[in-house]
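Chains shown are a subset, placed as in the full complex.
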Amino acid sequence: MKLNLVASALVAAGLVFTVPAFAAEPPAAAKGNQPSDHEIKLIKVTPEYWRVVLDHPPFNIFGPETIPQLNAVITALETDPKVRVVVFESAVPGFFLTHYDFVPPLSDSTSIPNGATGLPALPDMLVRLSKAPVVSIVKVRGRATGVGSELSLASDMRFASREKALFSQWEIGAALVPGGGPMARLPRLMGRGRALEVVLTGDDINGDLAERYGYVNRSLPDAQLDAFVDAMARRIARFDKQSLADIKKLVNENSLPPDKEIQEGWDGFIESVKRPAGQKNVKALMDEGLQVKPDVEVRLPYYTGKLDPVP
Amino acid sequence: MKLNLVASALVAAGLVFTVPAFAAEPPAAAKGNQPSDHEIKLIKVTPEYWRVVLDHPPFNIFGPETIPQLNAVITALETDPKVRVVVFESAVPGFFLTHYDFVPPLSDSTSIPNGATGLPALPDMLVRLSKAPVVSIVKVRGRATGVGSELSLASDMRFASREKALFSQWEIGAALVPGGGPMARLPRLMGRGRALEVVLTGDDINGDLAERYGYVNRSLPDAQLDAFVDAMARRIARFDKQSLADIKKLVNENSLPPDKEIQEGWDGFIESVKRPAGQKNVKALMDEGLQVKPDVEVRLPYYTGKLDPVP
């Protein structure tokens, strides 16, 4: 049996990483990230206040199987007549949500059609979340890398654990261009210089720095984070849904990137996956233990920083 | 006699809140906010350096009678050949400038024609202040809510008392959309996430947080605020009026919202005033003592947060 490692399950057909070392048996990597139908749990605290729990241990890796689950949540947020506010959070210690799954066969992903915006499925969902007539809040503990950072950036507000949150767009370390919109969203939040630092160093930004940079609204002491976000959500849940939606729409008009920029970012990602440097670096990281060894997932910038230089 | 409480004196004719409890005698609420011809005082410290003092105790509520007074000041700033810099400040302890007056009859406001920009009178004045060939600075002590926040945001620079300043766009708590431009101005100052927090929670932002969010240039210890702003104003007052105006115009080109966004925000406000949720919440707040009881004005987010949830 051959294992097809793809740099992303969303890439064009034919982009296959062949990893002979893994060919004899089911990949060890896959054990670390068993797909599940319940990676994303929706909890209706009240009809007006929902929680979305990301629960895909051990690393909260986002894979092709996660897409329809997240899509169902976002569609519900778009159409439910009652919901005012949703809080995204993780049930997995150490990880809010991290990078895309490099293990599943390509066909698991390319079979997912483009979304309502005309964008590919992942950026489509993020764009729709930003435009939904409901207030979205992420509460970040642990690593928010890649898709985790991009989901955060697509949400309306971000609150982080001062001690436990880590944000990064790690992709450049794998010789990849991020695909979920950070080049479009980060400069509008924190200015060009800090945005370039995030996407060109691929390094971690902790809770304190994330607040200073404007990556998050605020970082709070971990012990206060839950109560703070819950109180804010309950406050918003009492308010007029129509006025909330109207206010958000007016803010969106001048603060969201045009879909065109999101598409261009996605195209850049696809191009980068095709290049030899991306294929080589992803394979090297898998060889190091990405998706299997906790230390590689936990200290991801360390491992991307010690790969062989790209010639 | 019937008392017509209007959610705003600027709303379209026919939007009337009838409050039977207040019908037998002059409204108690009105006692708290007696209109005056001298709510806005202009002091020429020198021909180049002016101060505008907001002096409408006990709460510095902004009403229809305030509009021509503020308009006279802004027209003077637009046309005076000498003035370089103006500082806005309050003479009322605890309040910089707060929300619109909900008491006066509608005709007091609808009789005010649109301004030079073609926008309604209040947003017209704010837009003209931003574009005036003079440097405007707000020095904020106490509550800057609603119109008070919007005047601050329309000014060129904002300096706040670390201990005594409070900023808010409280309107969502009354089921209203803010009318004076914060959806257009806040994201350009502090990014989408923090702007959404301000306008979707309607909660207070104190001096420290206002600085961290970029709501103000800086917050200073209250004891240093006057000397700091005065020194800055005196410095600017020595400079070349033409170069000051040219520099400001070039900054405005990329940092001011188009008038269209201001108009859309105003339209959203008018729509929200017409909706039952807005009418119900404003009445409920008046019943609680808005415009009369100091505690309601001082702790406004507490009172908006305990209104009955909007169904």
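Just so it is clear, A and B label the chains in written order, and each chain counts residues from 1 on its own.
We take it that contacts are C-beta pairs under 8 Å (C-beta built on N, C-alpha and C of every residue); 3 or more make two chains touch, one makes a residue touch a chain.
No experiment lies behind these values; they were computed from the predicted model shown.
Of the identical protein chains in this complex, 2 are displayed in place, while the full assembly in this structure file contains 3 copies of the same sequence.
Rule of thumb we're sticking to: only the chains that are shown with their structure count from here on.
Averaged C-alpha coordinates give centres for subunit A and subunit B that are 39 Å from one another. Of all residues in subunit B, only 171-173, 175-178, 183-184, 186-188, 190-197, 199-203, 209, 212-214, 257, 261, 264-265, 268, 271-272, 275, 277-278, 281, 305, 307-310 touch subunit A in the complex they form.
Residues 48, 135, 155-158, 188-190, 211, 214, 216-218, 232, 235-244, 246-248, 250-256 of subunit A are the ones touching subunit B in the complex.
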